[in-house]
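Note that this complex is displayed minus one protein chain, with the remaining chains in position.
Showing subunit A:
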Amino acid sequence: MNLEKQAEVTAYLDAVCAHVRYREVHEQIQLELLSHIESLVEEQVAEGESEQAAIQKALRQMGDAVVVGKQLHKTHQPRTEWGLFGLVALIVSIGMLTIYSIQAQGLLGHFAALFQKSLLWLFIGTALATCLYYYDYRKLKKHAGRIYGIVILVLVLSHFTGVQVNGKTFVSLGMVQIDFIGISPYLLTVALAGLFCKWTWDTVGVAKAFGLLMLPLVIYYMNFDKGAFLLYLVAFFLLMTLSGAKRYQWLGMASAFGGFFALFLLSEPYRMKRMFTFLNPYADPKGAGWLHVQIHETIASAGWWGQGFTFPAHWLPEVHTDMIFPYMVYTFGWVFGAIFLVTVLMLLYRMAATARVIKEPFGRNLIHGFTGIIGFGLLWNMLNGSGLAPGYYVALPFISYGGSQLLINLVATGLVLGVFRRKDLIPSDGRPSLSPEKT
């Protein structure tokens, strides 16, 4: 029986959907209700009713379209993860306060208007994040391969034509210089999230994935960007592990990596020394251990409630980026540092919990990838900033000064909130399929 063209049935279905504001679920609801109505009508007709009478009876049995529609609307509403939003807002505010105090103290005299620039980027980033919040992120999935290609292309181009500032390569766009290498791990995470949705993890698949891993890493290595290197490594292994790779596959790849890294360290004695200086910086306090000693003393002298705005100029380099955490602890105290750590852990817990309720694989991958990248950045920077890790520095997401960095972290947050927003708007397995689904 096919009642799709029956005026009464169509009117009923339309009346139901009129109360469901989000159009994306209309098709699914109509198909499901239609199949129910058709079954009811079939049953009546088999018992000898005329089709018209059967339809009327079936619709009565379905119940008031307004009631059904309103109840369905309640379920299919966009959701906002206010907890996640609030935590990010809190962390960003802490960042802005810190940048303001660094500027007000004149710790980076040559670097004027640090705070104003951050504010501008915060504004731009929030606007972009808002757009992405409303954007149907699923559209990005089919561009995953293209995104990967373009990112690699720009990375290669910037390697040869980029502007060097303090040993970092920037892409120059007239007025603004973009830390493209710095934001590229995030973009590649989007690409991997899409590519790994339906990845076949056989030998060929693993080999291809290995290529996807190595290509950016080589570029990062050639540009001496340890931050991007580490972030991409973390995002890659996280997504690989969570998207169906067998344990021996990712463990194998990771241990090959570990072995290579060990060789790399052992091949040059100074690398070993640098790597493990943080364990005993006082062995060489004027040389390799200098920065670690400074960090130790900064943290040690902070006290429970901080030293206020008395941070000595030139005491630590890069207090506005890599070394912003020891500055924060020194200025605002150990208690503040602990509160900050708890806030960060809450944020990461929240993000992981958000991923768990997303059934759509691309969206879930996106959240997992960003959780890994942002989480690693936050924790690794704090470890380094407390002298508890070797000095491979990354920026502190949302806090460290840097327009591109702030922008990309806000954009990632916007995407995560956008995925969560649509969690009840998207049917679990996308379009209804014609063939039986596997369980």
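Throughout what follows, a contact is a pair of C-beta atoms (placed from the backbone, for glycine too) under 8 Å apart; a residue touches a chain by one contact, two chains touch by 3 or more; residues count from 1.
We take it that contacts and distances are computed from a predicted model.
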Complex member absent from the view - protein name from UniProt, among "Osmoprotectant transport system permease protein", "2-oxoisovalerate dehydrogenase subunit alpha", "Electron transfer flavoprotein subunit beta" or "PadR family transcriptional regulator": "PadR family transcriptional regulator"
Which residue of A:Cys17, A:Ala54 or A:Val68 touches the chain not shown here: A:Val68
Of A:Glu32, A:Asp136, A:Asp202 or A:Glu268, the one touching the omitted chain in the full complex: A:Glu32
Touching residues on subunit A - with respect to the absent chain: 16, 28-29, 31-33, 35-36, 38-40, 61-65, 67-68, 71-72, 74-76, 357, 359, 423-424, 427-429, 432-437, 439
